[in-house]
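Sharing a structure here in structure tokens format.
With one protein chain withheld, the remaining protein chains of the complex are depicted in position.
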């Protein structure tokens, strides 16, 4: 038989260049950033300000969300407009612990978190029982959003809710959760949410070193998640996901149960967001139901789209690009930044249908052409 | 036909015949008293597919009207009938896409198809080619076949799945067969209509189902390709059961080899059944279907 | 540097832009005014405006940016209590200064914040006292209606305690909350009507904030609930908020503030003129055609001036020195009184006015305190607060 | 009537049509044959303006229409039965037919002959197009193209999925339309016998080029059947 040059897309997770890039990213996050922030003195040209650390740390959390969104939307074709909820739930899980860490240093000098005092509560509600345990709360960070995603996904996918119907009910879900969390009776601080954190694991949260540790942790999580996502999409599992995106009924008639696949990736994606939320809260110092607003979830999708869907690296770049631009615009053109941001979204869709990554591809393929 | 293609087709046919003999020698009679595995179809009665009094209606319109049909194990059955007779609807019922209003459908003698979901039906060994070719447009031709490959369909398994050399060869074989070797790495969405048709047949072969449902497999193929397809299906006969829906009488003629049964559907139920020549001579069939 | 940077942290987009944008403009006007008179310590003030976009975490980020990156000496900003709570840790951590210009719920005292808006006893309590008075209609039953967040919740908690102390039974108090941005008040007004029809004279105390006020008042007008029947007193509705409402059906409803544009005195006339001219010169949308001033604008204006005085007194922009110098600062406010910064509690001594809505969207002052009232951020009507000292902790 | 010269077409980098030249005359059926993927559909799409052409000219009655939009071409008298039916699934059969009349003035009635040819359409007048069976949809697609009475009728494998008796009818209609002399017909067909029966002129395509052409009656003699079987 003639030799068939068949190469399944599996194979190496990353090329040598890819690994080099990942290593470089890891070194930047774990070594370079701490050096520039903590060791290089303030005022020095290479000093990385606390503000920059906080900003990049925050954006890395967002990048994790964008990555999670890419798995479910880019690869599986399921647009979730509810990922903000998982992010927020992760954040609240962490926030509860941080609230308890405040101890009696709060405004009211009470054992209870401040908001409970102003609501006249006399004791912790039941769902706060174990909130002073770091391990318990970290388990909650994963379990609560994970379970919610699992249950919600199970029913939705089992009923074969697809396309925009799915998107809209995820939106309804997060919107309902937002209203619920806005209520003060729900026991999560209402509109204010949680803020005024003092310590994490007994260490003052405002210390530059603490911040740096959180930053490094976030960076490593992002890199880890990226590698995991890459491994998934390059497995046959990943190809089934893409097949579901293209022709779900065909997938079924070939004997795969899309429910299991969708549910798995959906839950994973939700948990990734939750972890991002948990890392986000101690770095920005506040969590409130605003994170569950419709706009917050839509923005996650936008980062992914701007970066380039179904590329993994694209959504990460998208998160950095959009949020970087937002930070910069709000500062340089406080009155006009929305024009720029809006125009940016329009321009990306019109001129870069494959997102930022598409732009790189275009360049590199052009180079190849000229070389050839 | 290119020499190497003919060669590979012979190979396929030979292998199948060998396997068929094996099965006949060991499995045929020993099956009596054999314990059935749960979820495995039981073909000991010699029937692969039963449809019994199936009725499907859409807003009062009966697309299938008390349709009964039985396909034997290893049988190749052609089904013809006017446009709108209910052929596609029948396949929809078998594969779980449409739930009938009434009637029974079973696979082998034990499995009630009406209780299973689409993917479960596919898993127990019913494969289908749609009337309108459906492939995974964003995946490459190779990946389309890879996904169809018979393997553990569960999520965890596919996460750790790696193609064995044997499986790679099998994909190569099929690529050759469906004339898409050169297009293996092309995105399936870019194929022409006929090429997609072929790809879908290839996927079905990869799946290696016990029962193949083929809805107008040669539409859009040249006469020569039609002949080749017929040969391919004939090579599958015996080892697999096949239900072929076609309007191309030459093709049907070739498939039935002048002796096999052809079923004519009309207005949702069987109008006539018999050898092709017989049904072609049937006045009613001529009137509603063949024309003068 | 030959300039002193000051940060301005108000939402210019998002839901709060409605209220906050104008505070940014007033701040810029005040800075212009100070610069025109030679600046502070011989240096010009350089405003740094950022847009936290009504997004609470973004407030914290922008605060960090102002302090870390831009190295501002002071920040003027925030409206909602959430945003203030969100930036508070930043200011405390960096030991920087925030001037907060809006009425709020109290129960907070940070050494890094100066509260130039009203504490509950400078607004809410006098307003309810007025409602209970003969002139206010001798109300016996109260509807406490608010947006569901900390300011209304806490304010109503204090009011409930206050009403209780005045012998109002719990059955005569109805408390209702709606979410931010709630826009359909049909059911709630029906409920209020039912409540008021069931007995003695009823009044509504509204802590509805932001956008919801317009649909609330429109519905009020249409359902024929007149001020003479069931007066509504609001704590977050000023001239700027009424800009969006047809006020004819609302004549007689009340608002309590420490400043009204309609107050007649030379300082206010000058303030209004300064603002009108500025708005025209800068082409500020809305205000260039119909300039309006309101309480938080006045509070912003006072705050910036007092800060300037304190810096001059301290001869430094160092946070701790300025804080020390702030104690006891006075400023002749457009409200017609000389506002004094309390020596200890970081709040202004402010007069309280009750105004009734007029057909032209302005307010008639129908009642006022004889003079400035000292703020009581930890309201004594709440049992737990007894013994809380109105002094920020020094760390 | 229709004259195509030097037609080149690309999908991205790949060269699909490579310099086609041919003419289709009034009153004649021009049959295009070729195996899967040689570019037949692409050619028809280029004629309709569905895909842009890189170079070459498409002349209708001597005027170049290669820059026109699809709907302008339809207004100039082209009618199209695409491969894969492309009926409007959520419109009723009647509405589909009225869509076919879009290039005619409003209120033009649906020609009654269509229902003689395809009685099922009359019967299913108010059913949604998408609910029809494959073959019924194909009939609808043909009827839709015929409805406005085009000058140049372009058919892409019109017999696909249609029952034999109706294929015969379609054949008769095509013949009849051609014989009437006011219509040119371009027919892409894999069904050799059907094609051979109708062809006045034939073209065989291979990899985007016309490799053989001739008169219909000579098809058998010129070995077209074998050509297709390579």
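In order of appearance the chains are A, B, C and D, and numbering begins at 1 in each one.
We take it that a contact is a pair of C-beta atoms (placed from the backbone, for glycine too) under 8 Å apart; a residue touches a chain by one contact, two chains touch by 3 or more.
Following the convention adopted for this analysis, contacts and distances are computed from a predicted model.
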When you check the chain that is not on display against UniProt, which of "Dihydroorotate dehydrogenase", "Multisubunit sodium/proton antiporter, MrpB subunit", "Phosphoribosylformylglycinamidine synthase subunit PurQ" or "Urea ABC transporter permease UrtB" does it turn out to be?
-> "Urea ABC transporter permease UrtB"
Touch assignment to the omitted chain, from D:25, D:128, D:168 or D:207, lands on D:128
Per the touch definition above, residue among A:68, A:94 or A:173 touching the missing chain = A:173
Residues on subunit C that touch the omitted chain in the whole complex?
-> 12-15, 17-22, 134-137, 148, 176-179, 181-184, 186-188, 190, 193-194, 197-199, 211, 214-215, 218-219, 221-224, 227-229, 231, 240-246, 248-249, 252, 254, 284-287, 356, 358-359, 361, 364-367
What residues on subunit D make contact with the chain left out of this view?
-> 48-50, 69-71, 74-75, 80, 82, 86-91, 95, 98-100, 102-103, 106, 128-131, 144-145, 148
State which residues belonging to subunit A touch the missing partner chain.
-> 79, 155-156, 159-162, 164-165, 168-169, 171-173, 175-176, 179-180, 182-183, 249, 294-295, 298, 301-302, 305-306, 335-336, 338-339, 341-346, 348-350, 353
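Please note the rule applied: only the chains that are shown with their structure count from here on.
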By C-alpha centroids, what is the most central chain here?
-> A
Distance from the mean Cα position of subunit C to that of subunit B, given in whole angstrom | 76
Of all residues in subunit C, the ones touching two or more other chains | none
Multi-chain contact sites of subunit D, meaning residues that touch two or more partners | none
What is the complete set of touching chain pairs?
-> A-B, A-C, B-D
For subunit D, which residues are in contact with subunit B within the complex?
-> 11, 35-37, 41, 83-84, 120, 127, 131-136, 138-139, 157, 160-169, 190-192, 225, 228-230
Residues of subunit A touching subunit C in their complex?
-> 49-52, 54-55, 58, 107-108, 115, 117-120, 179, 182-184, 190-193, 195-197, 206, 284-288, 290-291, 327, 330-331, 334-335, 337-338
Within the complex, which stretch of subunit B touches subunit D?
-> 58, 61, 81-85, 87-89, 131-132, 190-195, 197-198, 216, 219-225, 247-249, 288-292
